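Notes to accompany the following structure.
What follows is chain A.
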Amino acid sequence: MIKLTFRTDFCKGCGLCVDVCPKKILRIAPDTINKKGHHPAEITEMDKCIGCASCATMCPDCIIKIEKE
Partner candidate 1 sequence: MVIFDKPKALLDVPLHYCPGCTHGIIHRLVAEVIDELEIEGKTVGIAPVGCAVMAYDYFSCDMIEAAHGRAPAVATGVKRANPENIVFTYQGDGDLASIGTAEIVHAAARNENITVIFVNNAIYGMTGGQMAPTSLVGQVTQTSPYGRDPKLCGYPVKICEMLSPLEGPEYLERVAVNSVVNVRRAKKAIKKAFENQLNNKGFSLVEVISSCPTNWGMTPQNALKWIDDNMIPYYPLGVYKDRSENAEV
Partner candidate 2 sequence: MSEKVLMKGNEAIAEAAIIAGCRHYFGYPITPQTEIAAYMAKRMPKIGGTFLQAESEIAAINMVYGASAAGMRVMTSSSSPGISLKSEGISYIAGSDLPAVIVNAQRGGPGLGGIQPSQSDYFQATRGGGHGDYHMIVLTPASVQEMAELTIKAFDLADKYRMPVMILADGTIGQMMEPVSFDFKLNDAPEKPWATTGTKMQREHNVVNSLFLKPADLEVENMKRFERYEIVKENEPMYEEYMTEDADIVLAAFGIAARVCKNAIKKARREGIKVGLIRPITVWPFPTKPFEKIAETCKAIISVELSMGQLIEDVRLASGGKVPVTLCNRVGGMIPEPEEILEEIHKIANGGK
């Protein structure tokens, strides 16, 4: 079971993680705005995550933490 957590307030909504996700389960949250005024990244279907860390590898702001339970 993979768990992804986002340091949402550090996200600038660049979407590089969204693009690179092989399972297409990340998106830029259309209805949320963080402290910096960006729409942050979020995961839509956690159970489909394979923990490949592609998103975290491409994240320029180090906001993604990946854990395996």
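Candidate entries met the following condition: all candidates are chains of the complex that A comes from, given by their letters.
Quick note on the criterion: a residue touches a chain if its C-beta (ideal position, glycine included) is under 8 Å from a C-beta of that chain, and two chains touch if they have at least 3 such contacts; residues count from 1.
These numbers come from a predicted model, not from an experiment.
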| item | value |
| --- | --- |
| Interface partner of chain A in the complex, by touch - 1 or 2 | 1 |
| Chain A residues touching candidate 1 - in the complex, by the definition given at the top | 2, 7, 9-10, 12-16, 19-20, 36, 38, 51, 53-54, 56-62, 64-69 |
